[in-house]
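The other protein chains are all here in position, but one chain of the complex has been omitted.
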Amino acid sequence: MARSTTADATVRKKIELTILLAPALVLFVGFVLLPIVIAAYYSLFNWTGYGPLSDFVGMRNYTFAFGDPVFVQAIEHTLILTVLALVVQGPLSLGIALLLNRKFRGRGFLRLIIFAPYVLPPAVTAVMWSLMLYPGGFVDQLLKSVGLGGLIQEWLANLHIVLYTNFVVLTWQYIGFGIVLLLAGLQGIPVELKEAAAIDGATPWQVTRRVTIPLLAPTIRIWVFITVIGSLQVFDVVWILTGGGPANASTTMATYMFLDGFRSLEFGYGTAIAVILFAFCFVFSLVYQRFALRRDTAGALTRAVG
Amino acid sequence: MRSRRACAAVALAVATATAVAACSSGSSSSSSTSTSTGASSSSSPSASTAAKVTLTWWNNATAQPLLGVWQSVIKSFEATHPNITIQNVPIQNEQFTTKIPLALQSGSPPDIYQQWGGGQEATQVTSGKLTNLTSSVSSWIGELGSAAAGWQVKGQQYGVPFDLHVVGFWYRKDLFATAGITSPPTTIAQLESDDAKLKAKGIAPIAIGSKDRWPDAFYWEYFAVRECPSATIKTAMTSVSLTPACFTKASADLTAFLKTNPFQAAFLGTPAQQGAGSSAGLVANGKAAMELQGDWDPSVMAGVTTNKKLSSELGWFPFPAVTGAQGDATAVLGGGDGMSCTTGAAEPACAEFLQYLDSTPVQEQLIKVASPGLPANPAAVSAISLPAEQTAAAADKAASYVATYFDTAMPTQPGQNLDNAVANFFAGQGSSTAIISSVTGPA
Partner (left out) sequence: MTALSARLPARRDRYTILPLTYLVAIVILGVTIVPLLFVFVDGFRTTGDISNSPTGLPHPWVWANYGSILTTAPFWEFLGNSALIATVATVLAVAFGSMAAFALSRYVFRCREALFTLFVSGLLFPIGVAALPLYLLLERVGLLDNQFGVALPEAAFALPMTMFILRPFMRAIPGELEDAAMVDGAGKLRFFVQILLPLAKPAMVTVTLLSFVTSWNQYLLPLLVFTTSSHFTLPLGVATYQSQYSQNTGAILAFTALAAVPALGVFMFAERYLVAGAAGAVKG
């Protein structure tokens, strides 16, 4: 009796798994994996996009990339933006999410406003901020009016500042996403736990620090992962705001890929850059998954699921 | 652990199988078995009076008035060629450069499409999809004069221009008057002293859209054209190399010119054509006095200002001479727009349409209504109405030769490298020798 049930269960499990996984797999392999693998194949060639793939160059695109000081600089910029995203946007998103999780009047409206920038197309964000950042534009006027006129810079033209200008605009655009994600995580924390802590005499701040944030850890880990990957790939806003310039002062790996690869009709080189970018993300992803994402509360509170 | 390694192997196998499947199904699909997506139809070998023919036409006229001009041109052409239908597909200019390589790579490119000649066209010809028009146009191409050469690849006509452009200084006559400048400068030294006069009045002398990088290139290229004889320029473009000493002199000229700080504040972040804060907008709104630009600038300016008096306030003067230079003081930098036919398009219908575009009545209509620049057909020059544009046209006619902008004359890759190197130089990065070395030999 037990044996046949087990056999049935295994077959049933296989059928269920197939039903559950097949649609996603088919879609994914067909429209994501296949094109990507083909693109990676292009990276071994020197190809203008016209005519047949005939100029095989092996790894030359890759060696050239790492020998190009502009690309190395692009990597630096990308890493700077990534670290800044973690260090600045992290606490900011968390604080705002905690704030928005409480009940107060106008909370729904505030949530809408904070999420709205994420909904705006990056092109529009970039155009809007360009208008505000022109010399003598809104930002300059605002600074003057609160007496901080001495801080005014050429936000979009100063080579040393332009990368950080991009960061500010990126934060404005994308912080709503992080907040929404953290809010979803906060909703999953059982109220009973907070109440239990409160009964034990914890102040609201202690409840937040000792109960909420640790339980939010899985969500935070997701946020970190997505933020890092997103920062490594950042393109839209930077491209439209500064085009990676002036003089490559704000290039990212993705803008470099676009400008020095696709725009110059060097598709082989462009996809090689993409593969390098992918490698960065992949290494991070592997390391992160191994060390950070394995732990979560399942098992701590309830029966582990597997 | 064992199962994990096995799984990694499985995943790798999946990926490899995918790769093999992908590659074996043909990596570059110039295959002709693709289904038609509403593109061209049959190519009947006989004269166009026979079977019905449809031609898809990709151009960048998404805006009025050019959009309306093309629509009316199509109507009148179809009226005289009842078996030919032309499908107008306007595509925004920036999107054009993205979509064309893809379309030429696919099995169904558009029948007629817009391109800008020179080395870019040469690159497109390597796709094998462009029709060699030499014999079909031989009867009338001579009317266009030397301009048609810009659309030849190795002496064969693969495209035909329909309008031409020339780059020069557009300036505000009223602002010059305010600064006490009585006539436009004819030498660089005069230009620099005029700049000083404008600055004294609080007017930005020259507006430049450095953010887009290509406006910077105009300056260097003009210095090169002034310093180098025409033969040197021609050779440099075909051999894709900037070794002659005159190019280094051009860089030195540019360095000296940039030292005089002739541009508006924060020019590195200013776009060329978008919005009122662009370089075009600055001149149109009276915040800057001059801009070195192509002859499309007046129509760009019109779109970014409410200044109704602009056309009377605008003037044009050619790039000044460089004292002691070996090159030609009357040479101009320019280019144009043209059209090509692809091999799937029905002939001679396609070539007939191109001929129609260059016919004098159509050219006059084009200039009168849309003023995209100068006509390809010299007979239509009289249709130009904007006085500043007429000055430009006259200079173009009087020029000893027209040098195509280098990033179009050369293939795309070195052309982009040159633009980037010059833009970096404007930003104070990279030496002037970097400009020369940015252009490597043919790939």
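Labels for the chains are A and B, by order of writing; each one numbers its residues from 1.
To be clear about the criterion, contacts are C-beta pairs under 8 Å (C-beta built on N, C-alpha and C of every residue); 3 or more make two chains touch, one makes a residue touch a chain.
Predicted model only: the values in this text are computed from it and were never measured.
Peer 1: Based on the whole complex, identify which of B:P161, B:P244, B:G277 or B:G294 touches the chain you can't see.
Peer 2: Looking across B:P161, B:P244, B:G277 or B:G294, the contact with the absent chain belongs to B:G277.
Peer 1: For the chain not shown, which residue from A:P23, A:G67 or A:G147 touches it across the whole complex?
Peer 2: A:P23
Peer 1: Mind listing the chain B residues that contact the chain we can't see here?
Peer 2: Interface with the chain not displayed, on the chain B side: 3-4, 6-8, 10-11, 14, 22, 29, 34-35, 37-38, 62-64, 67, 89-95, 98-99, 102, 105-108, 273-278, 281, 285, 299-300, 302-307.
Peer 1: Which residue numbers on chain A touch the omitted chain?
Peer 2: Given the touch definition above, chain A has residues 12-13, 16-17, 19-21, 23-25, 27-28, 30-36, 38-39, 42, 49, 95-96, 99, 102-104, 108, 110-125, 127-129, 131-132, 134, 137-138, 141, 172, 176-177, 180-181, 183-185, 187-192, 195, 198-199, 204, 218-219, 222, 225-226, 229, 233, 235, 254, 257-258, 262, 267, 270-271, 274, 277-278, 281-282, 285-286, 289, 293, 296-298, 301-306 touching the missing chain.
Just so it is clear, only the chains that are shown with their structure count from here on.
Peer 1: Under the touch definition given earlier, write down the residues of chain B that touch chain A in their complex.
Peer 2: 14-15, 18-19, 21-23, 27-28, 30, 97, 101-102, 104-105, 123-124, 126-128, 210-213, 265-271, 274-275, 277, 411-413, 416-417, 420, 423-424, 426-430, 443
Peer 1: If you look only at chain A, which of its residues touch chain B in the complex?
Peer 2: Residues 29, 33-34, 37-38, 41-42, 46, 48-53, 127, 130-131, 133-135, 154-157, 159, 162, 242-243, 245-249, 259-260, 263-266.
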